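Since the structure comes first, as structure tokens, the remarks are kept for the end.
Of the protein chains in this complex, all but one are displayed in their positions.
Entry: chain A
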Amino acid sequence: MSMSAYYQTRAAHHGVVTSDWLAQSQEAATRAVVTGGQEIVDGGKSGRAFSVIDEFNNWRKQPDLAEAVAAIRALAAVIRNSEAKTMMELEIELKKASDSLKSWDTTSISLTAGCDLFMRYVTRTSALEYEDFNSARSRLIERAEKFGEISYKARKIIAMLSQDFIFDGCTILVHGFSRVVMEVLKMAAQNKKLFRVLCTEGRPDRSGLRLANELAKLDVPVKLLIDSAVAYTMDEVDMVFVGADGVVESGGIINMMGTYQIALVAHSMNKPVYVAAESYKFARLYPLDQKDMGPALRPIDFGVPIPSKVEVETSARDYTPPQYLTLLFTDLGVLTPSVVSDELIQLYL
């Protein structure tokens, strides 16, 4: 069974894992790296020890680093190690590296979006009349390294923008563990706001447990729910806050499995659903239904052996259409879902 490297990494960072799942995932990871490395050696220049996929995996291991940042750092490393003498050559190398990264993990949307964003930036920069190739090159590397700061600043901006929406005495429902949402809640706690958090467990990773831990450290009253208890508690909720793995062209989001369910329940009870997502997660995808995206599978450990005749739905993510979302908090400002396609059009067309 193929496994989504992206969700595997997320689980490793934020989830509560059982030992045999861990063994499974490690085995699958080594398999993937080997095949990825071979691709690079066969397709790229011979005799190059440097592999963009290895670089990416190194960066990705850090739990605090966003996917897109890891991707852009890996591409910066490509520029640094490249022997190209002209802008055109460099662009071609970058394109190849970006394509191999994207094909290595097709399920990670921020990876694809980050690569596309950087490639777009490179193309636009090379269009400017820089007389000196080296200065252009160093500028690209510098901007790529700075992107990590941009990403970090983005989370801070999003946290600042959301503060007005969290009023004293409110109850917030969150799903699983999202670093951006964590930043929002942390800042609200630091601003001495009085609020309560209801946190879903987030099976199968159980990343909600991790979030509950972090919130308890901040002295925020937190209540854990199993995923099925969302509708039961929805009437005491004032707002729903989720992160996003990717924001698609329609203004909908792709996020951990269970987000669509929560958005549906919230919509039927007229509760606002707020999404906190950085702008580099905007992707040029337009899923029409749940099965429209490539599968991102993640095996589930039920704790008891399941007979082989029984199928298990192992998809790790779902798509929430824009009509169930109220507002998107991004570093570009507070946006309604219809703004996303506008931004993408400005960037790509």
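Note that in this section a residue touches a chain if its C-beta (ideal position, glycine included) is under 8 Å from a C-beta of that chain, and two chains touch if they have at least 3 such contacts; residues count from 1.
Keep in mind that, in the parts below, contacts and distances are computed from a predicted model.
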What is the missing chain called in its UniProt entry, if the choices are "RNA 3'-terminal phosphate cyclase-like protein", "LYR motif containing 5a", "Translation initiation factor eif-2b subunit beta" or "Cytoplasmic tRNA 2-thiolation protein 2"?
"Translation initiation factor eif-2b subunit beta"
Among A:Met160, A:Ala229 or A:Ile300, which one touches the chain that has been omitted from the display?
A:Met160
Looking beyond the chains shown, say which of A:Asn191, A:Gln290 or A:Ser338 touches the absent one.
A:Ser338
Note that chain A touches the chain not displayed via residues 117-118, 121, 124, 128-129, 131, 143, 147, 150, 153, 156-157, 160, 164-165, 167, 279-280, 282, 327, 331-336, 338-339, 342-344, 346-347
